[in-house]
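Missing here: one protein chain of the complex. Every other protein chain is in place.
Order of writing sets the labels: A, B and C. Residues in every chain begin at 1.
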Amino acid sequence: MAGYFTDLWIGVTTVLQGMWVTFVHLFQPRVTVQYPREQVPMYSRTRATLVNHAEICGYCLSCKRVCPVNIFTIVGARAETGEDLGLLPDGKPKKMHILEFKIDMSKCVYCGLCVDACDTQSLRWEQPQEKPVFSRRELLHDFSDMTEEAKRRVREREEARKAAKAAAAKAAAAPSTPSSPSQS
Amino acid sequence: MSLAPLVFSLLFVAGVIGYIAVFALLAIWLERKVSAHMQDRLGPMETGGWHGWSQTLADLMKLLLKEDIIPTAADNFLFRVAPYVVFVGSFAAWAVLPFAANLIGTNINIGVFYLVAVSSTVVIGILMAGWASNNKWAMYGAMRSAAQMVSYEIPIALSLLVPILLAGSLSMQDLVKIQAGGFWHWTVLRNFPFPFIAFVIYFWASLAEVNRTPFDIPEAESELVAGYHVEYSGMRFAMFFLSEYANMFLVSGVVTAVFLGGWHAPLPALEIAAETSALGHAITGAMWFSIKAISLVLLQMWLRWTLPRLRVDQLMHICWKVFLPFSFVNVLLVSLWAALSR
Amino acid sequence: MTVSEIFAKLSAALPGRGLTLEEGAVEAVIRVPREALIETARRLRDESELNFDALMCLSGVDRAAELEAVYHLCSMKYRHRVTLRCVVSKDDPVIPSVCSIWPAADWHEREAWDLIGIRFAGHPDFRRILCPDDWEGHPLRKDYAVPTSYHGIPLTAQLPPENTP
Partner (left out) sequence: MTEPRELNIPLGPLPSDVEDVHGERMILQMGPQHPATHGVLRIELETDGEMAVRAVPHIGYLHRCFEKVAENMQWPQIVPYTDRLDYLGSMNNALGYVLACEKLFGIEVSERVRAIRVLAAELNRVASHLVAVGTYGLDIGAWTPFLFLFQQREHILDLFDELSGSRLLYNYIWIGGLSHDLPDGWLKKVRDFLVYMQPKIPELNTLLTYNKIFLERTGKVAVLPAETAIQWGVTGPNLRGSGVKWDLRKIEPYSGYETYDFEIPTGTGEAGRVGDCFDRYVVRVREMEQSLRIVEQAVQRLERMPADDVRAAIPKTFSKVPVGEIYFRTEATKGELGFYAVSDGKSKPYRLKCRTPSFCSLSVLSKMSPGLLIADVVALVGSLDIVLGEVDR
């Protein structure tokens, strides 16, 4: 019987204590951030949007090699001798055209291994956070810095070179040599 | 025979429906705001400008426009009818809520009895909803609800007996009228402690009556998903929601009328007597009544956002082993008191 | 106790059962033929000086030619550990279940059956656990061919046609 009243007493007091806690919280500062109007600052390391700056991309394919989910589709073409593509951050001349640098963000797991592997720091995390899109296709970003015109030109040149090479190989009837890393 | 009472009744019904709708809109918004502020959040802020005041209105629009889904395997007729039965049950009881001395649906002399009887028909609607949904979770919710509401009728009726014994009347208006003259004349504070105990028991038991936390096991979200209205959507769901809030106000109104002085102002000076100005009295009376009842609704919300939920057997335990013996002893003592002090 | 001491004790208690000690680069493993597995397991658990009361992990491994079940045991009392290895051929991948000795083996054995395809004889509720009940093959086998569809649902990732969300 004593236990019955003790239980009752504990019940009443703990309920009142709990009510006091919630009551106090009524007057504490709010933590809600009204997102579109108030912005939360992002940290410099935050993995927000994956961006490749093709003009300083050296086509080393490190990103593609370390990616655990294989989101990269990279097509490059070797620059012709004398063609000036600018310099890479390490001071060496850029030797490859980036015909295609497709990142399928719908597959990306935001692990950041690729950004870490990028020697030229052309692949970066940039802010703000990626915007939502209406179609999964829109998540396929292409970061090639070339115009359609330039791409067509380089492609045609590549094809012509390949055809010439194949013809030469056929003519020589020799075992084919490893092709240039034009196709990833 | 004059048509005046009929016209008054029709007007009153229309008024009450409007009042319920406005109150529900307000209370749902308030519930969101109260819960949000207790949890350091803001709650709705966008719709309608100032603190999202019209958020519930927008939700209501959405519910009205939604498709009325009826499961193929459901009992079609019962499924359609159940929300209305629930609503009618809680709505009919409003007839005896005394908003003011001259503002009451009908001042029948068995008001309290009528109220207890009519409000318990809600359980039929809930059972219908749970059964007709043809869903195991809904069935569980309905069975729990039935068990809970029927059980809690008893402490509710017993604790209402206390003021009745003291007033010697079953009429709601009579129960209010004896509390005239300032808050120290209110039933809850007079003849201490019997009406006070009855008040506490009634308030807690009424939480079970309206399925509010900690007694919300019929719709226990984490166990029964949504309980008896799991299959309902659109307007029919809104009816359940509306009747839940109507019920919340109803039980708070009963507490107000029976224990907290009804339409009497806390101080006699603040009151406008019906004899001076009928309209003025009706307005101030309804105002005081609503203020008190809404404060109790706020208390219900406060409890809901503080406490965990009880289990089915503990719920019954509290009803039969705590509330019931206390109510019995209370009624017994108050009868003795009434008999001796006469 | 170290693994070699445990092995010495075991092989003394169970002579002629074919228990062998494999010294690994990091951890030593006791190899148990499947006929002696239950006996060994029971002894490991019940022997008061060994007292291996917990089965931490049970893994199936596909070793190209044969399948192995690897049992990692631990004694809560003495805080020593031992690893058992039971090897069976792929044609007859049956190993007696140790559920009766360590109930923890229940789901682990089901998983080993599901993913590797080792049958555990005497398991109380032998079903697949992670893959659907009607899944074909055992995905962690080295020669497992990944199916292209399951009940008509394509399993290869592909972008939807243009203009569809």
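The working rule: a contact is a pair of C-beta atoms (placed from the backbone, for glycine too) under 8 Å apart; a residue touches a chain by one contact, two chains touch by 3 or more.
Keep in mind that this is a model prediction, so the values were computed, not measured.
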Chains shown that the absent chain touches, full complex | A, B, C
Return the single residue from B:Leu127, B:Leu310 or B:Leu324 that touches the missing chain.
-> B:Leu310
Write the list of subunit B residues that the hidden chain touches.
-> 35, 38-41, 136-137, 140, 213-214, 216-217, 220-225, 305-314, 317
Spell out, residue by residue, where the missing chain touches subunit A.
-> 7, 10-11, 14-15, 17-18, 20-22, 25, 31, 42-43, 45-47, 66, 68, 109-113, 116, 125
Since one chain isn't shown, list which residues of subunit C touch it in the complete complex.
-> 24-27, 29, 53-57, 59-62, 70, 72, 76, 79, 81, 83, 102-104, 106-108, 115, 128-132, 139-140
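What we mean here is this: only the chains that are shown with their structure count from here on.
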Subunit B and subunit C have mean C-alpha positions lying a whole-number Å distance apart equal to 61
Averaged-CA centre spacing for the pair subunit B and subunit A, given as whole angstrom = 57
Distance from subunit C to subunit A - Cα centre to Cα centre, in angstrom | 39
Sites on subunit A touched by subunit B in the complex | 8, 15, 18-19, 21-23, 25-26, 28-32, 34
Which of the residues in subunit B end up touching subunit A in this complex?
-> 34, 36-42, 45, 302-303, 305-307, 322
